[in-house]
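Before anything else, here's the structure in question.
A single protein chain has been omitted from the complex, and every remaining protein chain is retained in its original position.
In order of appearance the chains are A and B, and numbering begins at 1 in each one.
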Amino acid sequence: MDSQTILILAQDGLTNGAIYVLLSVALILVFGVTRVVLIPQGEFVSYGALTLASMQLGAMPGTVWLLLIMAGIAAIMETYRLLSSGAGRELPRVLAMTLVPPVAIAALVKICIPMHLALGWQVLLAILIVTPLGPLVYRVAFRPLADASVLVLLIAAVATHFVLVGLGLLFFGAEGVRTPPFSDAQLTFGTLTVSGQSLWVYATSFVFISFLAWFFSRTLYGKALRAVAFNRNGARLVGISPHLAGTVTFAFAAAIGCLSGVLIGPITTLYYDSGFLIGLKGFVGAIVGGMASYPLAAAGAFMVGFLESFSSFWLSGYKDVIVFTIIIPILLWRSLSSIHYEEEE
Amino acid sequence: MIRRIGLALFLALLAILPLCSSFYITLGSYIGLYSMVALGLVLLTGVAGLTSFGQAAFMGVAAYTTAILTIQFGWSPWLTLLIALVLTMAIASILGAITLRMGGHYLPLATIAWGISLYFLFGTVPALGGSTGISDIGALQLFGMELRDERVFYYLIWGVCLSALWVTINLLDSREGRAIRALKGGTSMVEAFGASGHRLKNIVFVYSAVLACLAGWLYAHMQRFVNPSPFGLNQGIEFLFMITIGGPFSVWGAIAGATVITLLKTVLQGILPKLIHQTGNFEIIVFGVMIVAVLQWMRGGIWSLVERLLPPKPNQPINDSSDLSMRDQPLRGTVLLRVDGVTKAYGGLVAVKKMSFELSAGEIVGLIGPNGAGKSTMFNLISGEVPRTAGSIYLGSENISGLRPSQIARRGLSRTFQHVRLIPGMTTIENVMIGAYLRTHDGIFTAGLRLNQTREARVRAEAAKQLRRVGLEDSMFLPAGSLSLGKQRIVEIARALCGDPLLLLLDEPAAGLRHLEKKELANLLAELRGQGLSVLIVEHDMDFLMNLVDRIVVMEFGEKLAEGLPREIRSNPAVLEAYLGGV
Partner (left out) sequence: MTERLLTVRDLNVRYGKVEAVYRASLDVDRGTIVSVIGPNGAGKSTLLNALMGVLASRGTVEFCGSDMARLTVERRVSQGLCLVPETRELFAQMSVEDNLELGAFTRYRRGDKGIRQSLSEVFALFPRLEQRRTQFAGSLSGGERQMLALGRALMSQPTLLMLDEPSLGLAPLIVKEILHAISDLRSTGVSILLIEQNARAALQISDYGYVLENGEIALEGPSSDLANNPRIIESYLGIGGGEEAS
């Protein structure tokens, strides 16, 4: 293997790693705040790319229908909850908050699709469609289970993953898509050629991570989310609603997933179920970070990216075997190095 | 009676099913195989509070092992079964050893990862046939007869499945089984009675893997063909769905769930694609929605509905005498517990500082102090739950500092918990039987095959004896969770007594009790002392202790403030100051 190949593989690893970093950060965030192991994270990735691809073809993306259906279910659940707890007065306000944004987004998409907007606008639209799916998934599947054990939440997460994959197939079909790159440029540095899309991935990932770092350390809402992750009971006592925190976190997760989808859409062909494996690679990173440490998780995510690109060169068929088997030594290392504590449920 | 009739009907249905068409026989065989796997998951998930997505992968290990070894090397399937079992147990032990010490979500995540990598491995390695798989696997031979007929195979599968069910039921109703059922509430209770929580979790995980292995091996010889897809992650997830739908807390939930999901899948795979005009596994949408709904509305699954209709199980008979061997109690007045300069620091915070005191055989000593004085830490240092920073603790002549709670329990220390730790769904007597964990030694093999019955009867008699001793024989067969707090506290004492202790450690036994209950508790403890028992009570309530204990040790800010007879303590100015607070 010559240095040229190494550079190319390293570049691939870095690109994929940057995506996995985004995903692993979202997974840790969701786990910390809601204790949900977000197995369906990957579906947001698929949905992002597939939504964008539909719009490219001038079709109404299936995710818009999903958005409306989920909003309808959430509205029914809210109505039931409010009426049975005797808080019917709040019903109009809550229903408006649940239904108006999804309907407005659907209308906006309907208007925009025939206009064949520039790629940037379509990406924004895709994010606008997929992001509210996060809070809706939280509302419908997880919020009623807020007091359940991690185990029950995990089973619910897997069930949600099944539903979203099935719906992905229903709405988008089994065809794979490749979305257009943000940039066709090929930059040459000496012997190294870097694609414009890779640069977009690095830059977006960097900007987004910086934004998250700023949000969590500098804004009170960000601190409030961290507070919920550290001490749920204490957070309630200062008036931070765990449901609000869950809603916001799931919105972040969906947005990050969608963004990842549109970023790698031009690099690999994505199918309705491809997101799952991509999301799980984010998990490998998150596990390196013990589902708690962001910097360690980021390091883990890059490791996964590099491992993947280099193993695809040597042992292409065994790429996924290697990436997922690495979790065993990682867990061994964690179990030997971390302080064990009993989880009393 | 209704239970018996139900069981008979179920067996009759199983027996006559092969009279139907070949389609139903195959379906029935699949349900039998899946029930086996689900059975292991019930034990793992519903009973022990762990879970795995890798059960299909364990099936795959067995199926591929037997496929390769019978075809390429011509070995007998019975030999490959043995090899598959050994391989499965090895893999499960390793996975368990790595993940089970950490938080509860690491095992499922690890099994997801290993399930995926194994699936890709099956599909990639040329020797394993790639994604096309391996065909022409030999038929099983039993007593010189080839099992090629699907009806015969159906009976074989259900024979194995029902045996597994029987073994699992026996196991749950045994010494190890009771400890396993206690795991969900955290491991510290079972550790206090000498069991190792980590070992029990490993046993359960390996056991569930073994059931999956059996199913995989049968699968390979039923299909006579293997390919990767039935052993993928999705199948692993479906097993979990089976027990969630069927009922994760009962072995029968496994069969109910396997039946419902398998039938539903068959029906939906027929209907849905026609309905949607598209091909694909759309049944997963329905399953997913069902699971979320069941988790939100009916966590006990289908079987919890059936259970409600059934009459309670009959009580097991109780022998008159227990005949369990007992320890020699030390001579009254000899030093039984000696705490010598014990310190516990959490970082810079010193919770207990150079504590020293003694307890002699046959006396009740009270350890008191205001809230936050370090009493509970001192208690946990003696029971071994918290490791000390410095100093030593002796039980009899043996230094027990540095030992684990289970090792200390083995040396004759029994305890109760401040926040009652009974298993609410288990009967009172079953709860008390956990206390006798160390007094018999049946492992899972003798328990599973019901070879443990004489010892079980002894333990049951012993538990009944202790319940009579504390005056709760009337509540013996009630679920422990239905008793009042006062009675639950006393059940905890009976459970501790069931361990035949040298020393009984009570953690705030009077907290939350009503006046009359406190009086009864005090009378009981005085009576036990009369029978020669030694007791150390950590308590906040001075009134409760004053007329009960022989001596009092007072703690404040982690240190010993005073020690002496109750009369002396009552008039000790330093103690008065500590309790009244100088403002």
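Just so it is clear, a contact is a pair of C-beta atoms (placed from the backbone, for glycine too) under 8 Å apart; a residue touches a chain by one contact, two chains touch by 3 or more.
Keep in mind the model is a prediction, meaning the values are calculated, not measured.
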item	value
Touching partners, among the displayed chains, of the absent chain	A, B
Omitted-chain contact residue, chosen from B:Gly6, B:Gly186 or B:Pro370	B:Pro370
Identified contact with the non-displayed chain, of B:Ser21, B:Ser325 or B:Ser571	B:Ser571
Contact set of chain A toward the excluded chain (per top definition)	85-87, 220, 223-224, 226-227, 230-231, 233-241, 244
Positions on chain B contacted by the hidden chain, ascending	349, 370-373, 481-482, 484-485, 508, 510-515, 540-543, 546, 557, 567, 570-571, 575-576, 579-583
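The rule is short, and it goes like this: only the chains that are shown with their structure count from here on.
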item	value
Separation of mean Cα positions, chain B and chain A [Å, integer]	36
Residues of chain A touching chain B in the complex	37, 140-141, 144-145, 148-152, 154-156, 158-167, 169-170, 173-174, 277, 280, 283-284, 287, 291, 317-318, 320-325, 327-328, 331-332, 334-335, 338, 340-345
In the complex, chain B residues that touch chain A	45, 49-51, 53, 94-95, 98-99, 101-106, 108-110, 112-114, 116-117, 120-121, 124, 184-188, 237, 240-241, 244, 276, 278, 280-285, 287-292, 295-296, 299
